[in-house]
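Note that this complex is displayed minus one protein chain, with the remaining chains in position.
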Amino acid sequence: MPIITLTTDFGLSDWFVGTTRGVILGLNPHATVVDITHGIPPGDVRAGAFAFAASYRYFPKGTIHVAVVDPGVGSQRRAIAVRTTRYIFVGPDNGILSFALANERVTECREITNRSLFLKAVSSTFHGRDVFAPVAARLSKGMFFGRLGPALKHISQIDWPEVKRGKATLHGAIVYIDQFGNGITNFPPNAIEDLGGAECIVFLGRKRLGPLNSFYQAVPRGRPVAVIGSTGFLEIAVNGGSAADQLGLKIGQRVAVKARAAYRHSSS
Amino acid sequence: MPIITLTTDFGLSDWFVGTTRGVILGLNPHATVVDITHGIPPGDVRAGAFAFAASYRYFPKGTIHVAVVDPGVGSQRRAIAVRTTRYIFVGPDNGILSFALANERVTECREITNRSLFLKAVSSTFHGRDVFAPVAARLSKGMFFGRLGPALKHISQIDWPEVKRGKATLHGAIVYIDQFGNGITNFPPNAIEDLGGAECIVFLGRKRLGPLNSFYQAVPRGRPVAVIGSTGFLEIAVNGGSAADQLGLKIGQRVAVKARAAYRHSSS
Partner (left out) sequence: MPIITLTTDFGLSDWFVGTTRGVILGLNPHATVVDITHGIPPGDVRAGAFAFAASYRYFPKGTIHVAVVDPGVGSQRRAIAVRTTRYIFVGPDNGILSFALANERVTECREITNRSLFLKAVSSTFHGRDVFAPVAARLSKGMFFGRLGPALKHISQIDWPEVKRGKATLHGAIVYIDQFGNGITNFPPNAIEDLGGAECIVFLGRKRLGPLNSFYQAVPRGRPVAVIGSTGFLEIAVNGGSAADQLGLKIGQRVAVKARAAYRHSSS
């Protein structure tokens, strides 16, 4: 029972996800199709790449991951499939896979060009259904990877915004805002441990939010709280509320973490 | 592993879809239940009929399709099941199935009256769970179609708005607006081919949108674009944006397609 995951911006109001599943099940009735999410903001490849990177590794080895946020559908952008030591990845070559692939050991990478693998009629606006779904279904049945098309040396990347290290201070940014209004930053956990772990103070722009805490309810209801979130990144939240609403969080907003000692020193 | 699809206006915020699935799996643990969508606007039978017609044929032969947009639930409206050469369809007799059935060869049509097939307690407001789910589950186990109830000669239809042909001009309308804000029209693809294919100009009301294009990014970001969409119908979109918001699209709004030559002539 192979697993095929779907990460898209198709939304759930129309029939787009349903038909994608129908095509997969028509070709492989034994596939288990799992929605990671279809709620990526339309055409937001960066948000899709982040959501996908945050989730794909919770699936068992052998899973086929399909990620389709595809504003260039129908244009000359390539369709690709990437095989790593653990998974197969399928999607448009626009960077949607790049944050995930940064953690993987890639063994093979191909452009998907073999039209005999697609639906007979390929629309110019819905390759999720017409190209990626049938390709994923055929791969889930054990189809030889080389049938997809020619090998590729390079695929498109999106730059990951790196944390900058100052003297006892780290400078990063909000990279994703989830539906609870939590702002996920680009501070990985070991970066903060290097700075003294819980012994540090988090700033949103110039506003002091307070020390790193272990969980949301460590602060009173309605107050901001910085925690290591479930993605492993530092998160800015409000206990029982929405940090996005209450603090006006924006993607790209600057966040700093200062070692407590350094902060005391500099503020004295 | 029979497939049962669900197309409803139940939404995903409450437990309505979950209980419908629970009832099906309780009667047939081997069924694969697939959501086409639960996002039809509440009670909008026409939108449900369109979404269902756009999606049902992507499922393999033998699929049992359940479509429930049912503002008349609990009243005297009939429940029906229709068997065609490829599928079984189940739903209220209010036209929700009619756009799909227009493409099918119907072999048998029955009113669902056999209460022994329903849940023991049938509510007056949720026949998706109490009537249609158990009936679909039993059919997926191979139950004799004739057990449902008496044969029917006629079922309810919704009129499909036909495109009108003028001299080198076709007159149609927006019939569905998807969640991306794309306006789907009632122009089928061969109608436009008859007019000269790409050699035609699309008008929204009196506003000239431009020629038919092959994909969204054929125009600059933020500009309107007319393409043959994934349903096969002419679609009015905005590259990277929402045509519904930007052009103020409404269901029923007039759209015209003119042969380019005719347009040049008439505008001279």
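The letters A and B name the chains in turn, as written, and every chain counts its residues from 1.
Here is the rule we go by: contacts are C-beta pairs under 8 Å (C-beta built on N, C-alpha and C of every residue); 3 or more make two chains touch, one makes a residue touch a chain.
Keep in mind that this is a model prediction, so the values were computed, not measured.
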Residue of B:4, B:17, B:201 or B:259 touching the missing chain in the full complex: B:17
Candidates A:3, A:122, A:158 or A:251 - the one touching the absent chain: A:3
Touching residues (missing chain, whole complex) on chain A: 1, 3, 5, 7, 12, 32, 34-39, 51-52, 54-55, 58-60, 63, 178-180, 214-218, 227-230, 232, 235, 240
Interface with the undisplayed chain - residues on chain B: 11-19, 21-23, 25-26, 29-30, 42-43, 71-75, 123-126, 129-130
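Keep this in mind: only the chains that are shown with their structure count from here on.
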Whole-Å separation of chain centres (CA-atom averages), chain A against chain B: 32
